[in-house]
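Here's the structure we're looking at; comments come further down.
A single protein chain has been omitted from the complex, and every remaining protein chain is retained in its original position.
We call the chains A and B, going by the order they appear; numbering starts again at 1 in every chain.
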Amino acid sequence: MTNRVEAREQSGRKAGASDERVFVRDGLRSYRRTYRRQEVYWGAAIVAGLLGVLLWVRHKGQHPDPSLYDMSAALSGAAPTGAQVVVGAERTPLADRGPGAAVQEASRANPAPAPADAPADTAGAAERGPLPPELAAGAFREGKIGAYTPDNLYVKIDGRAEYYLGFGLKSMHSVTLESSSGASVEIELYDLGAARNALGCYNGERAPGAESTVESGSTFRFDRNAAFLTRGPYYARFVGSDETPEVVAEVQRLVEILRTKLPSEERPWAFDLFVDQLKLPASQVSYARENAFSFGFAHDVYKVSLSAADSQDNMEAFVAVKADAAGASSMAKQFQDGFRSLGAAAGQTPAGVPLFKDEFLGSFSGATASERWVIGVNSAPSAERAHQVLQQLEQGLHALPEAVRVKAQPAPEPAKGGENE
Amino acid sequence: MSNERRRARQVEPTPEPSAQDLEQQRDHQRIERRALLKGALGLGGAVAAAGWVSLAPSSWPLSLRDPDGERGKPTAAVRSLPEGGFRVPDAPSVADLGVAHGTQLKPMLLAALDALGGVGRFIQRGDVVVIKPNVAFERPAALGATTNPEVLTALIEIVREAGAKEIRVADNPIESPSSCFVRSGIQAATQAAGARLFLPTPEEFALLGTPGATWIERWPFFWGPFVGANKVIGVSPIKDHNLCRASMTTKNWYGLLGGRRNQFHQDIHGIIADLALMLRPTFVVLDATRVLFRSGPTGGSLGDVKPGHTVVVSRDSLAADAYGWDNLLERQGEALPAYFAKSAARQLGQPEWRKLALREVNIG
Partner (left out) sequence: MKRLPVLQSVQSAPRAIALAAQNATKPNRDGSPWYARVFRLTTTRIITQAFCFGLFIFLLWVTWFSRLGGYPASLFLELDPLVTFATAVSTHTVYRWLWRSLWILVPTLVLGRVFCGWICPYGTLHQFIGWVFNIRRNKDNISVNAYRPIFQFKYYLLVVFLILSAFGALQIGLLDPICLLTRSVATAIQPAFDTALPDALAGIAARPGAPHPRVFAGAWFIGFLLIGLVGMNLVIPRFFCRVLCPLGAFLGTLSRFALLRIDRDLTRCTDCNLCMRHCEGASDPQEALRKSECFVCFNCIDDCPEDALAFRLAPVPVHEQIIGSLKEGTARLFGRKVISKLPETVLAPPDVPRRRWVFAGIAGLLAFPFLRFSKAVNARSYSAKAIRPPGSVSEPEFLERCIKCDQCINVCPTNVLQPSTLAEGGLEGLWTPVMDFRTGFCQLNCTLCSEVCPTGAIQKIDLARKLGKEAHVEAGPIRLGTAFFNRGRCLPWAMETPCVVCEEVCPTSPKAIGTYKQEITRWDGKKVLLNQPYMRPELCIGCGICEHECPVQDDPAVYVTAIGESRSKDRSLLLGSRETPTKT
């Protein structure tokens, strides 16, 4: 037993001694006894081969593949798809346009990505609507352009939207132009679909005493730092932030631009009657798309104001066209019933047109049919005057050129809720 | 043990210890006492040390006591740039803005610097100069998104000829730094001109304190190149930028920020105003040899770039920027971006460049 212990101790010591070394034991020792020079020659050849490999790697390293470092592709050509972003085509996110607007907006705007050769303008034009790009060319910087439909107009002009919807609003575009000093002018451009609607809308917002200028297809007026314009189917309102000369000048410039750039339309047939035949000023002509004189049946009625600007009374002659004579006489009857409800019958004109006297105003009103047309007068100061007007209207109608008579057609009935025409 | 042996033991009297034996025993006891003393001292020392380290008041040396966790919180040294920035003294008789047009960059830069009083006013013998170009993106120089390497070369040569001891070029790009420096040509230009290039490795960053700043009162900053530097020059291209409207010499310092700097776009004009406060350079060069007028700041198409053939040098980065806004980006009439007003409110520059003395030269 002792021997085993001793032997274990001995070997353990030896093992311990060898384990104390960190590195290898007998690392370089080999047992071979003979050596050959041949190995050295092979070894030298192999090392020469290694040097060759080294030189080859170095050679490759110094001759890079040019395409790896060639940046010319990054510099060449236009964008791969050829499209360009149109500057200024910023629009409000779809979420803000109300329900149903997404569909309208999509059908209106260009849905597909522009192909390489498509003009970039069309995408931009859809955003601006009828607002001409020249608006931005002045010292006032053009801000965001808002586009509204009948469904979400209230977002922009809460409260007044009904008025415009009543005139058959198709769309509205608004833009605010700002100067570097902080002054601004806001433009609201309403597309009402037809010149008569725009005209009616314009006149509806006009104070009785405000004078309009009618010039080459446009009707407009200025009011301190504001302006109002109608041309073709468009009605534009311009409102400046203050009355400084800078703002007023800008308003004038903008009106001038829209006046020249907006498309005009042929003026309604009633102008031929009122202006050409009856020699009345064009600025006095107006139009009621619906609810003329607050009568629910009275759609598509043209009116002209006959009173002087500063007089107390409010005499108007009016005319409407129907599809046929039966329709006209039926509407004339409706007018008569309407006037009767406001007062009492007051005899007839010498031509046989029943007159009615208003209970409170004491003025005379009457209407009658003439072929397809309905003619009438409202708030005449006297029966004689009423008769006189009616006669003038009758004669004027007969004197209308054939072309105009043919052109005179009734407008489509406004659908419930005031949708597009 | 067997019973016999036990009995034998009891019967046999044990021999008395001799004096020698007792002496030996006493020596042994002495040794034992010494061992006890040593052991006890060692133990006491260890206990005392442990007690000291954990219980001695925090202010005493070698104490690790941390009753509320405050000491354990990491603190980092906050560095600061020299008081007054890297500006040279005012010299009222020279121009504030030097504008040079032409195609030969070194004469243009020299002429623009002469308008400001000559390069000797700014760089003296033995200066350590940091030049900060814009190398934010991995784009070839022709796309106008980065500083023109030829402008950088010319600037380095001018600064060296003025006697600078060491010229350092540094930027912290948005994309991979190694590729950005190579592809934009800045690395080659730096090495050919013999300047030292600093790459933004993590150890080069340190916290910088900017007192009075809104957002970067303390923020990781590319500190490495600024150790021992006493002059700083910014050289930036002129670029359109959707968020802050234009990126020019003031926004150039953005490239020295580290950390999560992508948060600052929530108040981009505020951060640019802070940058103007953070770093007051010796002078800035607005490299308008190319103008990236659209689709900036990354660009990407030659159609977004037009030649500008201009360099603008100024001590006042706001003035240089405003000049670039009006004349090179051709946005005169549009309102200046908000950072101009914010910086001007802190007296960091004069955005109304027309009120400053300007000299314009045409070279070739």
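To be clear about the criterion, a residue touches a chain if its C-beta (ideal position, glycine included) is under 8 Å from a C-beta of that chain, and two chains touch if they have at least 3 such contacts.
Computed from a prediction, not measured in an experiment: that's the story for all the values here.
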{"item": "Residue in contact with the excluded chain [from B:S80, B:S179, B:Q332 or B:N362]", "value": "B:S179"}
{"item": "Residue among B:T249, B:S301, B:S317 or B:S343 touching the omitted chain", "value": "B:S301"}
{"item": "Hidden-chain contact residue, picked from the options B:Q20, B:S59 or B:T201", "value": "B:T201"}
{"item": "Which residue of B:F137, B:F283, B:W325 or B:F340 touches the chain not shown here", "value": "B:F137"}
{"item": "Interface residues of chain A (partner: the chain not displayed)", "value": "18-19, 21, 23-37, 39-40, 42-44, 46-47, 50, 53-54, 57, 60-65, 67-68, 70-74, 76-77, 79-81, 83-85, 90-93, 113, 144"}
{"item": "Positions on chain B where the hidden chain makes contact", "value": "137-140, 172, 174-179, 181-183, 187, 199-203, 241-243, 258, 260, 262-263, 265-268, 295, 297-301, 303-304"}
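Rule of thumb we're sticking to: only the chains that are shown with their structure count from here on.
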{"item": "Rounded Å distance, chain A centre to chain B centre (Cα mean)", "value": "50"}
{"item": "Chain B - residues contacting chain A, complex", "value": "139-140, 142-143, 183, 294-295, 300-303, 333-335"}
{"item": "Of chain A, residues touching chain B in the complex", "value": "71, 74-79, 85, 87, 139, 141, 180"}
